[in-house]
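Removed: one protein chain of the complex. Kept in place: all other protein chains.
Coming up: subunit A.
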Amino acid sequence: MLKKSLHKRANQLSQSKKQLEILSNGIFANGELPTFKDKIAETNQFPLRPNKTEILQINVGYMCNQVCSHCHVDAGPDRKEIMTKETMQQCLDIIKNTGAHTLDLTGGAPEMNPNFRWFVEEASKIGVEDFIVRSNLTIIEANKKYNDLPDFFKKHNIHVISSMPHWTKEKTDKQRGQGVFNKSIEALKKLNAVGYGMPNSNLKLDLVYNPAGAFLPTNQASMEKDFKKALIDDFGIQFHNLFAITNLPISRFLEYLIASENYEDYMYSLVEAFNPSAVKNVMCTNTISISWDGWLYDCDFNQMLDLKVDSKVKHVSEYNEDILNNRDIIISQHCYGCTAGAGSSCQGTVV
């Protein structure tokens, strides 16, 4: 079981440059598999360009109470990168003027940012159509000071999206850490108790399914059916939608793929499952990702690979949606993760 981030372990994969090197060498350098650029060029989709910005995804810090083995953020208790109140204020200024309808807070565990509640209160005053917080569930149980989060979320009509890799304890704990399953179940019950996830409730509770291993997710609708049945039968828990998200071969998931000798087969699976119609709906076409220190990225994955937007505007302090929308999206082989099968995004499948 992982206890420390790649960063803390000073693992070479904590360097984005090293990850990008791995993703461009080997089977992609020797022509065994086509690069993502060549692949999308086959259907005239290169360069990849954004449409209207619909989602602002803000990463308020990499600190987390969990050390999940597949985490693309390399988050954990040992990560100290936390968004300051000043940067949050800059984000609020953007939220006031953006054309985006969705605000999506992520981390780490976003709730661990000391100014998280202030930020949520201020942002909800502005009025956002869909205000998402990606909560890992266990944070609600982690410490007394977080126990009232379900009520806090409810007060601000937050749309809660939480990770749940499987409806069995064994698989969940293997990916996310010992004891995570039981705590998640308790947290879900508390969310249900205040109205989250209940049929016809406006308090949206969605779950995210990431495969716990070197394989791709299957049909989202059939997974949702299985999850719903298991969670209601075993625990009386309800939720709204299940988002099936493919693990991208970066950071700790890349470490796992290499260590378990699954890297090449996994990349083959992604390339074989490439779906050209998923390309036009990938999330980088409608999302701007903002890091804890205010830099702008095409997506959360590019943020972790330190691939800043290819635009004159690169930071929240100079944010301008019109200029930003006139950019080419930066791609590498990790992008195959978002175009496999029915596609994958922070909102689940895209086809």
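In this text, contacts are C-beta pairs under 8 Å (C-beta built on N, C-alpha and C of every residue); 3 or more make two chains touch, one makes a residue touch a chain; residues count from 1.
Keep this in mind: contacts and distances are computed from a predicted model.
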UniProt protein name of the chain not shown, from "Alkylhydroperoxidase AhpD family core domain", "Lactate utilization protein B", "4-azaleucine resistance probable transporter AzlC" or "cytochrome-c oxidase": "Alkylhydroperoxidase AhpD family core domain"
Touching residue (missing chain; options A:2, A:22, A:223 or A:324): A:223
Touch residues of subunit A, complete complex, unshown partner: 166, 168, 211, 213, 215-219, 222-223, 226, 268, 272
